[in-house]
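Every protein chain of the complex appears in place save one, which is left out.
Letters A, B and C name the chains as they come in the text, with residue numbers starting at 1 for each one.
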Amino acid sequence: MIEKVVINVGGQTFVTKRSTLQRYPDTKLANISETCEHFDITTEVYYFDRNPLIFQSVLDYYRTGKLHFLSNICVEQIRDELQFWEISTIDLGPCCWKYFYTVDSDLKTCNVIDKHFFQKQCFLYSSKSSLTNVKSKILNVLENPRSSTFALAWQLFYLSVVCLAIIVSVIQSFELTRGNMKEIRNVTSEEDVKERLTDHDNWIGVVTHVCNVIFTLETSLRLATCPSKFDFFRSFLNIVDIMSVFGYFAHIIVGAFPDSSEFFFIFSYALVILRGFRFFRLERFIEGLRIMLLSIKQSKKMLFLLILILLISSIIFGITMHILEMDGDFTDPTSSFYWAIITMTTIGYGDVYPKTKCGQILASVCATFGLFLLSMPIAVVANTFTDLYKRYCEHQCHLLHQKKHTLYNNDRTELIPIKY
Amino acid sequence: MIEKVVINVGGQTFVTKRSTLQRYPDTKLANISETCEHFDITTEVYYFDRNPLIFQSVLDYYRTGKLHFLSNICVEQIRDELQFWEISTIDLGPCCWKYFYTVDSDLKTCNVIDKHFFQKQCFLYSSKSSLTNVKSKILNVLENPRSSTFALAWQLFYLSVVCLAIIVSVIQSFELTRGNMKEIRNVTSEEDVKERLTDHDNWIGVVTHVCNVIFTLETSLRLATCPSKFDFFRSFLNIVDIMSVFGYFAHIIVGAFPDSSEFFFIFSYALVILRGFRFFRLERFIEGLRIMLLSIKQSKKMLFLLILILLISSIIFGITMHILEMDGDFTDPTSSFYWAIITMTTIGYGDVYPKTKCGQILASVCATFGLFLLSMPIAVVANTFTDLYKRYCEHQCHLLHQKKHTLYNNDRTELIPIKY
Amino acid sequence: MIEKVVINVGGQTFVTKRSTLQRYPDTKLANISETCEHFDITTEVYYFDRNPLIFQSVLDYYRTGKLHFLSNICVEQIRDELQFWEISTIDLGPCCWKYFYTVDSDLKTCNVIDKHFFQKQCFLYSSKSSLTNVKSKILNVLENPRSSTFALAWQLFYLSVVCLAIIVSVIQSFELTRGNMKEIRNVTSEEDVKERLTDHDNWIGVVTHVCNVIFTLETSLRLATCPSKFDFFRSFLNIVDIMSVFGYFAHIIVGAFPDSSEFFFIFSYALVILRGFRFFRLERFIEGLRIMLLSIKQSKKMLFLLILILLISSIIFGITMHILEMDGDFTDPTSSFYWAIITMTTIGYGDVYPKTKCGQILASVCATFGLFLLSMPIAVVANTFTDLYKRYCEHQCHLLHQKKHTLYNNDRTELIPIKY
Partner (left out) sequence: MIEKVVINVGGQTFVTKRSTLQRYPDTKLANISETCEHFDITTEVYYFDRNPLIFQSVLDYYRTGKLHFLSNICVEQIRDELQFWEISTIDLGPCCWKYFYTVDSDLKTCNVIDKHFFQKQCFLYSSKSSLTNVKSKILNVLENPRSSTFALAWQLFYLSVVCLAIIVSVIQSFELTRGNMKEIRNVTSEEDVKERLTDHDNWIGVVTHVCNVIFTLETSLRLATCPSKFDFFRSFLNIVDIMSVFGYFAHIIVGAFPDSSEFFFIFSYALVILRGFRFFRLERFIEGLRIMLLSIKQSKKMLFLLILILLISSIIFGITMHILEMDGDFTDPTSSFYWAIITMTTIGYGDVYPKTKCGQILASVCATFGLFLLSMPIAVVANTFTDLYKRYCEHQCHLLHQKKHTLYNNDRTELIPIKY
């Protein structure tokens, strides 16, 4: 006679054969016997205080060798139950991968958002000496606008300085250019140029110097107080800051030498570009911008693919066009590559364009393929951002609920892990 | 011996230990005892007349400390049940946030649509005097085309006047320009210009004046009868109306002075632009347009992000291009910024374009980054509109079902809260 | 004592109070009594042979007054059950509208696809006379390539004729133009022009005439045999066909008059355009094209919205630009409108572009708003097509399954309603 096994899981009774359960010998159910703690001698039933819906799927696995789950049950809960039943997910059917691993990537996104948006306030050192205490306080003021009112005030001040520096830079560029740049570079003596460029003893020069002193102080303080120098130099914006500071001093030093007007000139503009990048510091206040920077980081692969596909297509279409229209605008292979990229991104300046019938047909093909190919990575990037943004909104929504609840039940505050 | 507790929820029996239930002391289940109303002494079972599927999740929370729900159950129902069991959602796992808060935002969207599309007909004053009664009637005619046949007729008439005024304005502009605008402004005396501009005693002048009288009356009536002046001035379209009216009178007054032809000229055109905005009044009839205006309002953050990212990128790319191609089209920093924006939005007029190899490479990079960066906020905006549109269709669908049902069962009309 | 009611639905037992059931007096449960057919006197239980999962939701409605359903149950099944329980959906919570009405629109799409793709083969007349029989046969050959092998052959032949006619037209246009069109029109006498235009006694002329005879015959036959003249004239492609036929005869007649070369010329080209529209007849073979035409029909509202928003924006941006840059390319209001549309659709020919700083800023704003506004209706259109395409694939997939099954079980053929 076949030995039947009666199992009660969370109130629901399941009947199966012992041979079925022994199909996977390393699992919990294969090793249950009448001496284990789950066996109730009076009713001859194995009792488990687990979720019966998930156990149904587990039992189906023993019977059919195929692992499927109900898609309305939370995957995290399924994982916990599987761990209890000592079953691995390696036999999970491809039909269930979709909902099973989507949750994984959702949770990963959640963690990323939690790390970047909601856990930044605790810059703490392990040793609690007075020095590290001061360091930690300074760091919080410099890095985290939400830590205190003073930190917020400082951040607002710092960002105003950034904006001021950029505006001043742009005005300076205007002035440089308006002062007949070409004339300066070609006609007048080099001394005159430098005079003109350094002749900012007016308010613009003063503002620039003050801003740069503030930047230098802020950057050195942050570098001095950061807990891990390695993490500091891994951040793109920190490198921009440090380059700005060095660039500023290099600018002054170069300006002191007599014969360096051309060099000096390039330096001046390079500093303006670096200051432009500083605008990204706004991410400390504008969540949208921070989510964007985050999704750029997460879409690195797609950006790389976009550039790669543009490169390959531009070589193929560019060279073909070069052959077809050698007498026209496409005398130069680089112009042809440039034309292909400008066409595929649907910009079409019109400085380079085909004139023969064959060239026009190729341009049409290039345009069609451009639309077709570029839509692919762009769609993934757009999805990534939309997803991150939604997850961020949900996170914020959850914290708001938590906060409300905390204000209501003050006695349960110790349960909340993240203080907002 | 461990004290077991048997709980019957909606017909299904659950067995657990009392110690488990006391894990969360502030909840209903922690405080049940044999004296409470749910205890049946004969069977020694606690009976609750609630949903058993949700109770399964609640019990799992007591056992594992993790709160998960079945994603096929309506979140609103889960909230009601949780309130009954006195459990908060602060311990809800991140894996369940997605479906839990999606419903929240869906409901919010539903409310927004309900407010903007289906609840507008009840402009009622609290005090029921004869004056407010008249006011309410006028307001309904002016604001809500669905309130009565007369209101609909009025709205159609009003919109025809708007269209007429715009067409007339455009014709007027044509005439002004066709009359050799440049010649007028440079050669002839200022008196002649004004003569020409005010010489609309022909039909165009008459139509313009009649239209403006109608606009003035309509706007003043609406302003007089609106229940809250504050809400009136918060609406963008109302401000456009008021500015149009004032602009019209200012136009007449300015025209009366002898030496103001240039000023008068600008005024004339500014009025045409204001009239263009009046086209948005069509939203009273065209649901698509109203949904669009609504989703613009809801996507303010994304619009801001789009502008910000364009600004930052244009500064970085613009200045870099300015350095690389100073001898070409990029002598001016503003042209460079303008070029960067026109390139990143993939328009590419071709009035400003790079000529050196370096410049062409930078243009390609700028184009690629433009596609990459702008796709992100645009995707969110597109999603918002698609979502609002779908929700609107569902809402309409539901009202249609309701209406059908009401016509069928006349005796149940009192149950329907919104009359369509 | 409260009267308890025990209800067994599909094997599962539910207990509730009679007062609860009487909350909605017009429903089936409110009127059950011990004399009705569902009452089992021996066990004192009301037995219903229905789905218990849905009954759980129904019972919750009686208890809480709120109607929610499990989202994993098919809405069609819920509707059937609700009809049995005599409950209307007017109290359905907004949280459930989403999945409830999505299925409605899905089914509507399914029906549309079924009507357009899979039910076309049965052109049958109610009266079965020999004349209508012949008519029906001709119609099937002319309209439905799938009805028989001869019909397929005819369709392939017809489409080759269409393509041939278009190619010939294009060649003709080339010839007309290559023959120094301008020269003809200005220098030579009108007689010479006509000679040139009608001098197609060569192969091109012959092919054109043969093609047109075939078109005329086909169109008249279809018009003669179609069951409803009203439906015939409602189809856009049929009107194109009829206009083509009339155009062809008009062309011949006009050509017979001596002094009509200019008129004749316009006619020639108008016919080429009409022939271009005939290309859409390819939809009889290419499913993708038919789905596209169908989704254009379904997206009429969005196309209208797209045009409306382009019009309004072009008026606002166009006039503003007209004021800012009157001395530049924007002397004309129409050019300004045209510029605004070409900018907002991100084409940017570069024939009209801003030259002042203000104009460049406005162009940037216009570009940004163009991207922002146009993405909205475009996203809905893209969704509609994607949806229709997916539904079509599923439909085809289902029919394939059905077909396989029919070949296997020949004895069950009578169950299949649509023969593919």
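Everything below uses one rule, namely that a contact is a pair of C-beta atoms (placed from the backbone, for glycine too) under 8 Å apart; a residue touches a chain by one contact, two chains touch by 3 or more.
Given the structure is predicted, the values throughout are model-derived calculations rather than measurements.
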Missing chain touches which shown chains?
-> A, B, C
The one residue from A:Ser148, A:Gln298, A:Gln360 or A:Gln396 touching the chain left out of view is A:Gln360
Contacting the left-out chain: of C:Asn51, C:Asn212 or C:Ser244, that is C:Asn51
Per the whole complex, from B:Thr16, B:Ser299 or B:Thr346 the residue touching the absent chain is B:Thr346
Who touches the missing chain here, A:Cys36, A:Val134, A:Ala379 or A:Leu400?
-> A:Ala379
Thinking of the whole complex, not just what is shown, which of C:Cys226, C:Leu306 or C:Ala367 touches the missing chain?
-> C:Leu306
Touch list for chain A against the chain that is not drawn | 12-16, 26, 56, 60, 63-64, 66, 68-73, 88-98, 100-102, 104-105, 301-302, 304-305, 308-309, 311-312, 315-316, 319-320, 322-323, 326-327, 331-334, 343, 346-350, 353, 357, 360-361, 363-364, 367-368, 370-373, 375-380, 383
Chain C positions in touch with the non-displayed chain are 10-11, 49, 51, 53, 71-77, 80, 103, 106-107, 110-111, 166, 170, 173-174, 177, 181-182, 266, 269-270, 272-273, 276-277, 279-280, 282, 286, 288-289, 292, 295-296, 299, 303, 306-307, 310, 334-335, 338, 341-342, 345-351, 374, 378, 381-383, 385-386, 389-391, 393-395, 397-398, 401-402, 405-406, 409, 412, 415-416
With the missing chain put back, which residues of chain B would touch it? List them for me.
-> 71-72, 346, 348-350
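Rule of thumb we're sticking to: only the chains that are shown with their structure count from here on.
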Which groups of chains are still linked by touch once chain B is set aside?
-> one piece
Chain pair among B-C or A-C whose interface repeats that of A-B, sharing over half of the contact pairs by residue number = B-C
Nearest 5 degrees is plenty: how much rotation brings the CA atoms of chain B onto those of chain C?
-> 90
Between chain C and chain B, distance of the C-alpha-averaged centres to the nearest whole Å = 29
Once you find the CA centre of chain A and the CA centre of chain C, what distance in Å lies between them?
-> 41
Send over the residues of chain C in touch with two or more other chains.
-> 71-72, 346, 348-350
